[in-house]
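Only one protein chain is missing from this complex, and each of the others stays in its spot.
Presenting chain A:
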Amino acid sequence: MGASQARYQQEYHDLVDKSGFSLEQIKNLHYRFHQLSGNNETISKGNLDIIPALEDNPIKSQIIDAFFDKRNQRQNETGSCEEIGFEQFVMVMSHFRPPPSPMTDAEKEAVRSLKLRFLFNMHDTGSDGTITLEEYRKVVEELLSKSEHMEEEVTKDIADAAMLEVASTNVPHMGPDEFYEGITFEHFQQILKDLEIESRMHIRFLDVDTTTMHCGKFSS
């Protein structure tokens, strides 16, 4: 018992360094991980699939895939895994950490880049480094998948218009014969730079220090 506690402590400290969470948050996340995995060491897609609250989410499958995507582990690997352990779970969650409060511009850029990279990976299902028109169309389709009133044509148009916008902003002077391959990560950053992702893409993690109202803690 003592030995495993010590092992956990060591693991936790490693994770604190790697992910930037506090010890308290890591413990809470571990508790949640155990809940999801049914006290196993790893979770698979099936474990996440059965969360009832996710049913109404239109991009449910993309979110679940993101957990199993190796690109989000910041180790320069590609592909996806079948199961993930706690460490991978925490690494994915670390993308949603609230940013540390006073940030220099360089830090802000780094955080924004990291979060945008996560979003980019979610869209780029082909893992080729660009978001093609087909992939983008799929994104819009998924977004509108839960609404009843869906026209094929409009979905395609929206994706086309969005693509056109990215192309116009980033490569304004294209000859008529050139072909815009797809949205690269730089273009993606450029088009979303006004959204201030670093301050919007976060959730408040449970922590003794954070002053949040948590109603309904830990119910799945």
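To be clear about the criterion, a residue touches a chain if its C-beta (ideal position, glycine included) is under 8 Å from a C-beta of that chain, and two chains touch if they have at least 3 such contacts; residues count from 1.
Throughout what follows, contacts and distances are computed from a predicted model.
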item	value
Per UniProt record, name of the chain withheld from view ["Small ribosomal subunit protein uS9m", "AP complex subunit sigma", "Centromere protein M" or "Sodium/hydrogen exchanger"]	"Sodium/hydrogen exchanger"
Sole residue of A:I26, A:I84, A:V111 or A:M201 that reaches the chain not shown, by the stated touch rule	A:M201
From A:D105, A:E153 or A:E186, residue that would touch the chain that is not displayed	A:E153
Residues of chain A (touch criterion as defined above) contacting the omitted chain	29, 32, 35-36, 48, 51, 53-54, 56-60, 63, 67, 93, 96, 98-99, 101-102, 119, 122, 133, 139-140, 143-144, 147-150, 153-154, 156-158, 160-169, 171-180, 191-192, 194-195, 197, 199-206, 211-212, 214-220
